[in-house]
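One protein chain is absent from this view; the other protein chains keep their places.
Here is chain A:
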Amino acid sequence: MSLELINVSKRVGVEQHIYPTDLKLEPGGLNILLGTTLSGKTTLMQMMAGLDKLTTGELRFNGRDVTKTPVQKRNVSMVYQQFINYPNFSVFENIASPLRVAGVAEGEIKRRVGEMSELMKLSGMLDRRPSELSGGQQQRTAMARALVKDADLVLLDEPLANLDFKLREELRDELPRLFADRNCVVVYATTEPVEALLFGGNTATLHEGRVTQFGPTSEIYRNPKDLISAEVFSEPPINHGDVVKSGSTITLSGGGSWPATGAAASLADGKYTLGLRPHHVTPQDDGGQSIEVSGEVLVTEISGSESVIHFTIGGRTWVSQSHGVHPVEVGEVEQLFADVSQAFYFDASGALVAG
């Protein structure tokens, strides 16, 4: 089973919503669409579902062209950011609704809804209306409805975004398990890199209507293809620095210099953009190949277990993220350590050249 997008694009008027995209999505693990709001996740999903027409390209399911197949004949299901349920149906009837449309026998409906509600922890509330449920329960009902019909393609469009923190954590833990032994292609859209990392599977990073990179999640995280993919897949945002390589030395504008080692050693002399994730910039020397950087502190966010410090360096704003509490004063010039062995180097076009 697989869903293939071949040269799929979407244009509305003069606006290019999705640039030509090729993707091949398969069962086993979630396929994550990672990108900011308006990056095109929802449009892409709606085209996959058949809710939105393709401007160009072709959609293949199991090798069969389904581009022109209407949505109700595709056996897809979708879960939205809003909790979408039939308002005057009970939870049971809500979950049963796709089966009823499909004309499944009553006994079979009872069995499958029972099973699904068990899995979704909704057993005790099958008689209630959606309006009598908490947000988490409403979204579980919507998910149960999406899962009960054994769809070939399940699309989840930021399903956890409208939930409060606790419920989100809870459903986050349950989600991969729900799909573990289902033979269907699952697509999950999110704005949060953390979710992508938690779910594993494959990730496609999206930026302004382009899929910038696609592959196994951890690989995408560890080896961003270009600056934009690295930016999309980093929260807090990845730090940018202007560096110059000359001979065997790399010099950071506004910071120190260090000997070029590893992949960076083979770079030609010239200007590059450095990318360094915030947790590699810390108030204490963590070892590795650390250089000292200093700058004026702009903002500090200190939670119980984590310190986030925003500071200026070489005309740019950097973020440091570290464990523990490191109180610093806003406005002071603070000394920090950047582990440049973890740095990515991008050329002028933004492509990764070393890292």
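What we mean here is this: a residue touches a chain if its C-beta (ideal position, glycine included) is under 8 Å from a C-beta of that chain, and two chains touch if they have at least 3 such contacts; residues count from 1.
In this text, contacts and distances are computed from a predicted model.
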{"item": "Protein name (UniProt record) of the chain left out of view, among \"Carbohydrate ABC transporter membrane protein 1 (CUT1 family)\", \"Spermidine/putrescine transport system permease protein\", \"Putative 5'-nucleotidase\" or \"Potassium/proton antiporter regulatory subunit, CPA2 family\"", "value": "\"Carbohydrate ABC transporter membrane protein 1 (CUT1 family)\""}
{"item": "Residue in contact with the excluded chain [from A:Asn88, A:Ser134 or A:Gln284]", "value": "A:Asn88"}
{"item": "Given A:Leu51, A:Val104 or A:Ala161, the one touching the chain that is not displayed", "value": "A:Leu51"}
{"item": "Listed residues A:Ser39, A:Ser97 or A:Asn239, member touching the removed chain", "value": "A:Ser97"}
{"item": "Options A:Leu23, A:Met47, A:Val76 or A:Val281, residue touching the unrepresented chain", "value": "A:Val76"}
{"item": "Missing-partner contacts on chain A, residue numbers", "value": "46, 49, 51, 71-73, 76-78, 80-82, 84, 86-89, 97-98, 101"}
